[in-house]
Each structure stands twice: as structure tokens, then as C-alpha cells.
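Note that this complex is displayed minus one protein chain, with the remaining chains in position.
Now for chain A:
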Amino acid sequence: MAAQPKRGGVSLPERRSAAKAESNILARITSSPLVSRGKQAACDAAFVSKKLLRSTGKAAWIAGTTFLILAVPLIIEMDREQQLNELELQQASLLGAPPTASVSK
């Protein structure tokens, strides 16, 4: 755009006017309320989604760690207990005698 005035000549004003018209259209498009509103909406959407993603991540982190603390040991221990019970049952059925040793345990 800075080179245009140096050329001089007749065509310059036409070109200028054409460029002006173009820029006018572009400007009109870019400055039209629809586009600016769209841009705003996109910005808002990006902002909200970023925030949402972050808060979802945080919530997932909290929920995950809470689960790790509260439920995981419980599940493991329940499983162990069940295994012990099964083992005892097996032993009882193999020996045929009442499992007195396991009762005292």
C-alpha cells in the first residue's frame, strides 16, 4: 500500500478507489455487527469451554483422589476377605472337619 503513491499516473485514483471499495467491503464485512457478534461469541465459547474443561479436570481430579482414598482400599480388603473365606471353605470341604483353627483366627 505504501508503494502505490510512488507510481503516480491516471490509473492510481481508479485503483485507489477500487482498493477503497474493496477495503470498504472488507471493512464493512469485518465491522458488520454480525461478524463482530460472531467473533464475540467464538471468543466467549472458547473462554467458557476452556473454563469448563479446567473445572471438569479439577472435579475429576478431586473425585479420582477421593475414590483412591475412600474406595480402593475397601475394594482390595473386601476382595482379600472373600478370598480368605473361599480358601477356608475349600479347606473345610477337603478336610471334612469343622474348621476350628480358622474360628480362633
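As a working rule, contacts are C-beta pairs under 8 Å (C-beta built on N, C-alpha and C of every residue); 3 or more make two chains touch, one makes a residue touch a chain; residues count from 1.
In this section, contacts and distances are computed from a predicted model.
**Q** Given the choices "LSM complex subunit LSm2", "HPS1 biogenesis of lysosomal organelles complex 3 subunit 1", "Mitochondrial import receptor subunit TOM40-1-like" or "Large ribosomal subunit protein mL46", state the protein name listed in UniProt for the chain not shown.
**A** When "LSM complex subunit LSm2", "HPS1 biogenesis of lysosomal organelles complex 3 subunit 1", "Mitochondrial import receptor subunit TOM40-1-like" or "Large ribosomal subunit protein mL46" are compared with UniProt, the left-out chain turns out to be "Mitochondrial import receptor subunit TOM40-1-like".
**Q** So which of A:S36, A:S49, A:T66 or A:Q90 would be touching the chain we can't see?
**A** A:T66
**Q** Could you list which residues of chain A touch the chain missing from the display?
**A** Those residues of chain A that touch the unshown chain are 62, 65-66, 69-70, 73-74, 77-78, 80-81, 84, 105.
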